[in-house]
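Every protein chain except one is present and positioned as in the full complex.
Every chain is named by a letter (A, B and C) in the order it is written, and numbering of its residues begins at 1.
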Amino acid sequence: MRAQRVELFVCPMTTPADTDGLQALVDSGKIKPDTLVALVGKTEGTGAHDDWGRVWADVALREWTSKFLAIPVTEVAKQVIFVLSGGCPGVITPHIVAVTRELVEVQDEGPHGGADGRLVVGRAGSDAMSPEEVGRMGQIRKVAEATRKAMDDAGLTNPRDVHLVMVKVPGLTTASIKDAESRGKTVVSHDLTFGPEGAGAYANDAAALGVAMALGEVPESALSDAVVRRDWDLYSEVAMTSSGGEKRHGEVVLFGNSSTSQSAVRIGHAVTKDFIDAEGVRNALRSAGLHFSSGLPSETELSRLVHVFAKSVIPGSDQIRGQRITLLDDSDAYQIGKALGGMLIASVTGRTANYVSGGERNSHQGPPGGNIVAAVVRAD
Amino acid sequence: MRAQRVELFVCPMTTPADTDGLQALVDSGKIKPDTLVALVGKTEGTGAHDDWGRVWADVALREWTSKFLAIPVTEVAKQVIFVLSGGCPGVITPHIVAVTRELVEVQDEGPHGGADGRLVVGRAGSDAMSPEEVGRMGQIRKVAEATRKAMDDAGLTNPRDVHLVMVKVPGLTTASIKDAESRGKTVVSHDLTFGPEGAGAYANDAAALGVAMALGEVPESALSDAVVRRDWDLYSEVAMTSSGGEKRHGEVVLFGNSSTSQSAVRIGHAVTKDFIDAEGVRNALRSAGLHFSSGLPSETELSRLVHVFAKSVIPGSDQIRGQRITLLDDSDAYQIGKALGGMLIASVTGRTANYVSGGERNSHQGPPGGNIVAAVVRAD
Amino acid sequence: MRAQRVELFVCPMTTPADTDGLQALVDSGKIKPDTLVALVGKTEGTGAHDDWGRVWADVALREWTSKFLAIPVTEVAKQVIFVLSGGCPGVITPHIVAVTRELVEVQDEGPHGGADGRLVVGRAGSDAMSPEEVGRMGQIRKVAEATRKAMDDAGLTNPRDVHLVMVKVPGLTTASIKDAESRGKTVVSHDLTFGPEGAGAYANDAAALGVAMALGEVPESALSDAVVRRDWDLYSEVAMTSSGGEKRHGEVVLFGNSSTSQSAVRIGHAVTKDFIDAEGVRNALRSAGLHFSSGLPSETELSRLVHVFAKSVIPGSDQIRGQRITLLDDSDAYQIGKALGGMLIASVTGRTANYVSGGERNSHQGPPGGNIVAAVVRAD
Partner (left out) sequence: MRAQRVELFVCPMTTPADTDGLQALVDSGKIKPDTLVALVGKTEGTGAHDDWGRVWADVALREWTSKFLAIPVTEVAKQVIFVLSGGCPGVITPHIVAVTRELVEVQDEGPHGGADGRLVVGRAGSDAMSPEEVGRMGQIRKVAEATRKAMDDAGLTNPRDVHLVMVKVPGLTTASIKDAESRGKTVVSHDLTFGPEGAGAYANDAAALGVAMALGEVPESALSDAVVRRDWDLYSEVAMTSSGGEKRHGEVVLFGNSSTSQSAVRIGHAVTKDFIDAEGVRNALRSAGLHFSSGLPSETELSRLVHVFAKSVIPGSDQIRGQRITLLDDSDAYQIGKALGGMLIASVTGRTANYVSGGERNSHQGPPGGNIVAAVVRAD
């Protein structure tokens, strides 16, 4: 039988257009045109809507990938999924993670059976989503369907083996709103931002609920247009989602562990119980396989850490453990909220090259007040 | 003999002008006109130069204190030292700490002798500082002298018993620069900000070196005008300083432990080795007397924590543990740097009502890249 | 018969709590307890949701007024309408305008009949508005009713004589949303901000449409919940509105000209055709009575200018006169948009103590892309 061998390569970037790290991986034979499945990273810049650092990184990385794969730039998206999250405030090192997957022939189930699975990755695209579906059940169902396909592509059948689902979906634009309304349809919001009633927030949250539906975290019967960004008790513990106006289809890249995998690494995840919960971060490390029953991981254990993916959604309440904070009133909350997530991770792991996205207020990505943390470690 | 009994009361504030917590302490007899020696706190607002939240808090607290002490507002500063640090970005709860001190008659050295000292506090004012002394040896020497007086007022003779020295000194203003130059003197900077060459930064750092000189952390022979904000290897591990243009004298409030103290609380401190060093925070808790030889403090131990005072100076380097960060380039670095310090403390203690000042780049307050953390705990 | 004599006194403020200018007016007999009808001004600070400069100013001015009127602070709002707009970015001088009105006995219609009316002012409160009415027809109708009452109080019958209607209405809060939903009602938005879909923006715009309805600028038949913040062709040319969560009733202060008025000043208004239309500002000066048929007003004419009230709503388009601007993408757009309005006025009048509110995107306060400018001048 054929089994996956998945690897993650973390490349710090010195500018948004820095592809030297990736090129070095190519030159040393670590990534090949047919093994590169995703580029996931944090780009420096404002992290805002018009973040030219992120846009430039996207252009530069696509050009590089196009040359590497020897295909036109417009074809790159069909082969490699890009998840670039803008903004590295505080202690977040700009970096790109190359995710590679090769299929290797194995005799039987391989040596990693049972509870000790290893990393697999699956990808899938969704059907096209119309503007009137954005932030609503149409988007939820199409993401759920794509998530199931990505599980299938990963060779996973048990949702409990899934630890991270990164999703990109269409948002709304002035043009797509006009299109929908010209056809007599309504849209979920006229606010194009990621604010509390913003179309971007609705799209992200519908995508998260789609993952939750696919993985059985939320029953389909509990879902409707009316619960999106209203019923925060419905959420996924593994969905990290983003949206962009220019897209028409959803894209899913899903990470889990499989007993058949031949990877040297495995993944785990946990959720924080609130915004300052360092123990939630440590639980993610434990889930991934770092050994420390209580207290702190040793430097030796930490040396097995490959990467951390974390959300840093701002709590919707002005209280943390009964004490008031003023973050909700802060005009810089988006930046500061993201920066604080970076500190929470770095202060536990001692590493700053972490994928931390967030800054928005409330989300179906993780429980109310808490956030998702996934970790990939080298198996011991 | 007479011994100090010092207590700290932490009052969360719901607005910058909220004195309800203080009034409740008065009403319950916990603070009295002759025991209140300092009000130290974090005020909500921008934390910037023109932070009206801080200014309003200052006005409201002085008015309240004036009524409480039954003295004119202009006399308040002579009896109670105010240290208000503006800006509560992220997870810093706006609050005020009332520091009280009463002298009690004891038979002999008291029950707290030996290594297990208890909290004492000392205060002192400095001689007037001229504009041309700001940020230079003149200011350093006058702060050193006031620090020695404050040690004396605290009843301390060994610098090792000193764990926190809060200092306020004069900075420069357009008017004071004009005054100095009209007398043929130069001033340290024409930049009135807290930027890298700002007069505010020079004043704060001269004050820190003054503390370091008084406590023997830096020999006087190593000090000169030329080392201020140049030789970062010279620093205090216990000085937290601030400056304001309107002042003419320095003010010092100094915290330490004494074997004669009858206080129920004690203080300790440590420095972080870098910006993400949670272990440095834990070391401060250990220094103050929380018991956890390795790993994490238990909730029971944490329940003895009374307050944390921390600096969050931004490192002058763009590297943390060999990884690049972009904080130095960030136009919001001042806010984000302060917020990150708040997260580092809160993620360790589980409490957000911490005194965290900072955001400036480089300082003689703490070692290069690291920061000072002091903690007060209830003795077990 | 009794006729109004209205005066405006512009007092620059040196801090948010500066009442010296008002006190000087009292001391010189220019304002009296029974003549003060409104305090309208710009307060320094961030201009954001948690602008402590504005809050402090509000507290300080109410305390001052309470003492001046010898009534409790809680009664002040019944006698004097406060319209404080936070944020003085750029070239906007912090100031407060005291509006006084006295009734004087005149023989007959007085000397100012015909087209050359003089300033009158009227005030009115509205019925209580429930959370479910905010941003909807309920609020529109209640503001319309209050506007009619304020016209009546001003002694005006022709809407064409009305040149400025300042309105404050309830917005939404977390608590009022919960209240409405617990009663099975929906609210217009869960976004509490002044963003494109924010409850604050809906409240302000419903208030503007209420003024438009009362003055016949928009027929009632054209109004419905569905047009608020959707159909920008419906607007008032004289409404400047604001909202706050803590309020339950609307308040209206209305300015117009009346032939019976004994005032020394008169008011006029115009709208700008787009965001850079200085001629629109000049048209407002002409409307108020400055004489300059074309070109620029002379310094002599400008010396008759008493005050300018202007909105600076950001256009919803990224085009001005066919050229692209990036203001819609700017995270500082709220501040910059307000600042630019201040420059547009100051560059025409040579004065910086102008009332300029704005920064929000799109509004029924003024035509699409344009803004309202009202001016008060001393009659020649």
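In the analysis below, a contact is a pair of C-beta atoms (placed from the backbone, for glycine too) under 8 Å apart; a residue touches a chain by one contact, two chains touch by 3 or more.
Because the structure is a prediction, the values reported are computed rather than measured.
Engineer: For the chain omitted from this view, which of the shown chains does it touch?
Structural biologist: Taking every chain of the complex into account, the missing one touches A, B, C.
Engineer: Can you say which of C:Leu22, C:Ile96, C:Ala288 or C:Met343 touches the chain missing from this structure?
Structural biologist: C:Met343
Engineer: Touching the left-out chain: which of B:Arg2, B:Lys32, B:Arg160 or B:His190?
Structural biologist: B:His190
Engineer: Among C:Gly41, C:Pro89 or C:Gly268, exactly one should touch the missing chain; which is it?
Structural biologist: Spelled out, the listed residue whose C-beta touches the missing chain is C:Pro89.
Engineer: Which positions on subunit A touch the chain that was left off?
Structural biologist: Residues 15-17, 44-46, 50-53, 55-56, 59 of subunit A touch the chain absent from view.
Engineer: Considering the whole complex, not just the chains shown, which residues of subunit B touch the missing one?
Structural biologist: Its contact residues with the unshown chain are 46, 48-50, 189-193, 195-198, 229-230, 326, 329-331.
Engineer: Write the list of subunit C residues that the hidden chain touches.
Structural biologist: On the side of subunit C, residues 12, 14, 44, 88-94, 275-278, 294-296, 320-321, 323-327, 330, 332, 335-337, 339-340, 343-344, 346-348, 350-353 touch the unshown chain.
The rule is simple: only the chains that are shown with their structure count from here on.
Engineer: Suppose a student superposes the Cα atoms of subunit A on subunit B; what rotation angle should they report, nearest 5 degrees?
Structural biologist: The C-alpha superposition of subunit A onto subunit B needs 180 degrees.
Engineer: What whole-number Å value describes the gap between the mean CA coordinates of subunit A and subunit C?
Structural biologist: 46
Engineer: Per the centroid of Cα atoms for each chain, what is the distance between subunit B and subunit C, given in Å?
Structural biologist: 45
Engineer: Spell out, as numbers or ranges, the residues of subunit B touching 2 or more other chains.
Structural biologist: 44
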